[in-house]
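All protein chains of the complex are present and in place, except for one that has been dropped.
Each chain gets a letter, A, B and C, in the order it is written, and its residues are counted from 1.
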Amino acid sequence: MGAWLTDGAIDVAGLLAAVAADGNGGTVVFLGTVRRSAEDGDVEAIEYSAYREMAEPELERIVAEALAQWPGARIVLRHRLGVVPTGEASLVIAASAPHRADAYAASRFVIEETKRRAPIWKKERLASGRARWVEGRPAGGER
Amino acid sequence: MGAWLTDGAIDVAGLLAAVAADGNGGTVVFLGTVRRSAEDGDVEAIEYSAYREMAEPELERIVAEALAQWPGARIVLRHRLGVVPTGEASLVIAASAPHRADAYAASRFVIEETKRRAPIWKKERLASGRARWVEGRPAGGER
Amino acid sequence: MPEMHIRVRLFASYAEAAGADEMTVALPAGATAADCLAAVRAAPWAGRVPPAPALAVNRRYAKGDVVLRDGDEVAVIPPVAGG
Partner (left out) sequence: MPEMHIRVRLFASYAEAAGADEMTVALPAGATAADCLAAVRAAPWAGRVPPAPALAVNRRYAKGDVVLRDGDEVAVIPPVAGG
């Protein structure tokens, strides 16, 4: 397993430390958390699976595109695979930049592209014992 | 000292925990960090001061405005006062929402309004021993 | 006509429907990713695979007109739901 996928809990503090840089005054951390809400029924956990050999380089391409677009930014991300209980983070993106507008923009770019392109799927595990695939969206390559 | 200002290091994990909510799947954390860069000269630390009795309620008004605009969001922030060494956070905002677009928008609103309205000032302490006030921008009240 | 063997990777609901996470497809030389997809869609389990799903060739998104070579890895990518 490479740098961008992990089978365990995501270390947010470690990602923050990884993007720290003397000249970067703004840092934006995005956390995607497995939620339990009325509209989601009684979801107890989500099981993430991936085309790992492709997801790693695809996530790396996304980050490289962001770094090319926002020079001076530092960006790391972790996507968790396997069973993630409600309330825990499935995805964390940390992005720092000299100025905050770039940190926000880079962060947003990475999450939107990850949602669009990462070959990752999820199955909801319900309290009833049932499980169901979450309807995703058609995957896209580079724009 | 009230809820929004602090004289010590900011506990990011504690803020993350404070905005956790079953239905909120997206969380955005913004960190403003004291930077050391060529354009900033040899800054060793920044000393923040505030009109504390006004900064507390003003920050509270900003957060209340954000919560009114993005229902379901949870937002907390801490602004550190006193001497903050380079590399440490002077401001942390955590915002969660059911959907990520709202978490980003609420986070951005709070940082921009804080920069515009919070009666807080900073003085750079240079390696040479000198200190200088950082040129701010004219303060504004509610729009 | 020389034959190519293409390794096809299946995921998520497609793998579940197929009862397998990969299959091998034999195709004539010069066949494209779209030809490979047609072979996959001819399988009895493949009713849920749409006419134009996202495809990857050798772990990178690719259009259907990409010409395959023997030993290539093709993936039929179900709608994604990462994040």
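Assume a contact is a pair of C-beta atoms (placed from the backbone, for glycine too) under 8 Å apart; a residue touches a chain by one contact, two chains touch by 3 or more.
The structure presented is a predicted model; accordingly, all values stated were derived computationally and were not measured.
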Shown chains touched by the chain that is not drawn here: B
Hidden-chain contact residue, picked from the options B:Y48, B:W70 or B:Y104: B:Y48
Residue ranges of chain B at the interface with the undisplayed chain: 32, 48-51, 53-55, 57-58, 79, 90-91, 111, 114-123, 133-142
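The rule is simple: only the chains that are shown with their structure count from here on.
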Interchain centroid distance [CA atoms averaged], chain A/chain C, Å: 26
For chain B paired with chain C, centre-to-centre distance based on mean C-alpha positions, whole Å: 50
Rounded Å distance, chain A centre to chain B centre (Cα mean): 24
Where chain B touches two or more other chains at once, by residue number: none
